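Of the protein chains in this complex, one is absent; all others appear in place.
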Amino acid sequence: MLTILPLLLLTTVLCSAAHAQDITVAAASDLNYALKDLASSFEKKTGDKVTLSFGSSGNLYSQIRGGAPYDLFFSADIAYLQKLAAAGLVESSSLRTYAIGHLVLWVPNGSSLDPQKLKMNLLLQSAVQRIAIANPTHAPYGRAAMAALEHFGLKDKVARKLVFGENISQAAQFVQSGNAQAGLIALSLAVSPAMKDSGRYWELPTDSYPELQQGVALLAASKHKPAAKAFVEYVLSAEGAAVLEQYGFRVPASK
Amino acid sequence: MEWVGVEMSGATTAAPAEQLTVRLKKSFRRDSGSQFTLDVELAVAPGFTILFGASGAGKTTLLDCIAGLQTPDEGAIAIAEVVLFDSESRVNLPPRRRAVAYLLQSLALFPHMTVEQNVQYGLAALNQRDRDARSGEVLESFRISSLLQRRPNEISAGERQRVALARALVTRPRVLLLDEPLTALDAVTKARILDDLRAWNRRHRIPILYVTHDREEVFALGESAIVLEEGHILARGSPHEVLQRPQSETVAQLAGFENIFECSVTGSHPEYGTMTCRIAGSTLDLEVPLVRVNAALRLCVGVRAGDILLASSKPQGLSARNVLDGTIASLEQRDMKVIAIVTCGPDFEVHLTLAARESLQLKPGARVWLVIKTYSCHVLQ
Partner (left out) sequence: MIVQALTLTLRLAIMVSAILLVIGVPLAYWLAFSRRRWKFLVEAVVSLPIVLPPTVLGFYVLVAVGPLSPVGRWYQALTGHTLAFTFEGLVVGSVLYSLPFAVQPIATSFAAVDQKLLDASALLGASGWRTFWRIVLPLGLPGVLTGLVLSFAHTLGEFGVVLMIGGNIPGATQTVSILIYDQVQALDYATANRTALILLLLCFTLLAILYGLRRRGVWNGWEWR
């Protein structure tokens, strides 16, 4: 009996040693599908485990400011990372733009309206009673949506039709379930497996809203920096870029 | 309550005399796990019928069945020609249609209502004027008119008892059931309430089934008595028949015979109307009234503790046939009487007054003589 105990102890230590390079990643909701894919490929390659937590960038920002123990932060808006860098919470040298986010106008399949034809004027149709966007106070895609509406001169006209999702995913959920008749959501969600066959979309011209620079940075307090760095490198590699493109992100030409 | 309407006219005319007939059987499992069966058949005439029995004998179950709070497995319950329950024809009136008044031991007065509201609760079918008239009358009968606006927690136990009675009787029920209503009261209050109840009963002749443990009440109230034991009726008749001359040992114990002995007949004296019995396991003989019985049979003889005289020196020239020699084993004061256990071979329990103990200077260990009249010995089967 006594001999088993040290053996058990040894095994546990060895096991934990084997997982010493587990990393936890905070990521904006629009990366839901892309990052899951990238994470599993990374795990297969290196054996390091990647745990993902999704939310609105503003929410995650607050959590990190409050000391949440993540290793990496993939934000939908690089501005949050810049703020964190200024506060010394992320290593500014690690800050990189990994993708550009795009906004689309999406309607569910049952709708008689064609976003490709009507474009933004779709939102003025009487059949559209509710328009879902992410909450502009703390979600980058929400801010972008509001900017786009202003650009097209629609902001006042559709203001009372707007419903705010907690994050871009919830906004997508509102419109996919039919509770909202149209939504301004992330391209990455529109082309995701869950949504691509349930609706149609029109991609908004990139000059109608400020560029959604999605950035990633290493947290200063991370205890697994080598593995975290390796994951970022993977995401920014050619292989990673291909996955991102597949999921609706435009990867910047230069790093 | 349809039957209230029938009484609308006369305020104090007696309801027609009606008999309550009960025949029922009910089995259930007690909390302790044992099976209990209530199997009775009785007819209760207008007037007081005392239901007497030990706890667990089934008295409350019987009353519950008559009131409709429990349902018998089979049988029939009727008041004159009105059927309350019949298992064959599947009649089972709910309590509110039975015209049975049931006074529970806990009284169940509505704590959030005044005495007046409590008493008038059952009179909802009448208009306010009639309600006031009826309740006024019954409150007078029970002498609680002054308590109208008080709450149950503001009046004494005796007054609560009266209110409960008033509340039950104001509805002119056809049967009144009382489950040990006077247990918690002092003797004076008890007596007064019983007087009022008796007076009321003289005016309104309905069957009243009154459950009690107290022998005093049986004699004070009872026009007829029924003894219930383990779900069966053990004896019925006049209170005197049932208690003074109990026919069975259990009834005797219930009836308050403190001394019960198993004896065998050793001799009979028909010319004197007596016979001699030897107390089992001793050499003590008692002379008891002659009873026609097989001499070889074992009998029980019961003697009340209050019927035994104690003498501190051997008495001479007494009429009593039994003078027994013994020693005081113990003396104990309980309330206003002294309980003495005297060993004469078998032990006898004797009740004395405080004065007697004083004047005879009785102490444990003292040698005394017990004097028991032949007629104080009751032969039980």
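First chain written, first letter: the chains are A and B, and each begins at residue 1.
We take it that contacts are C-beta pairs under 8 Å (C-beta built on N, C-alpha and C of every residue); 3 or more make two chains touch, one makes a residue touch a chain.
This is a predicted model, so every value here is computed, not measured.
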Residue of B:49, B:135 or B:171 in touch with the missing chain, whole complex considered: B:171
Touching residue (missing chain; options A:40, A:179 or A:237): A:179
Contact residue for the chain not shown (choose from B:29, B:112 or B:334): B:112
Options B:124, B:188 or B:336, residue touching the unrepresented chain: B:124
Interface with the undisplayed chain - residues on chain B: 1, 4, 67-69, 94-98, 100-102, 104, 106, 108, 110-112, 121-122, 124-125, 151-153, 167-168, 171
On chain A, residues whose C-beta touches the chain left out of the figure: 56, 58-59, 61-62, 108, 110, 129-130, 132, 135, 137-138, 162-166, 173-174, 177-180
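Methods note: only the chains that are shown with their structure count from here on.
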Computed distance of Cα centres, chain B from chain A, in Å: 87
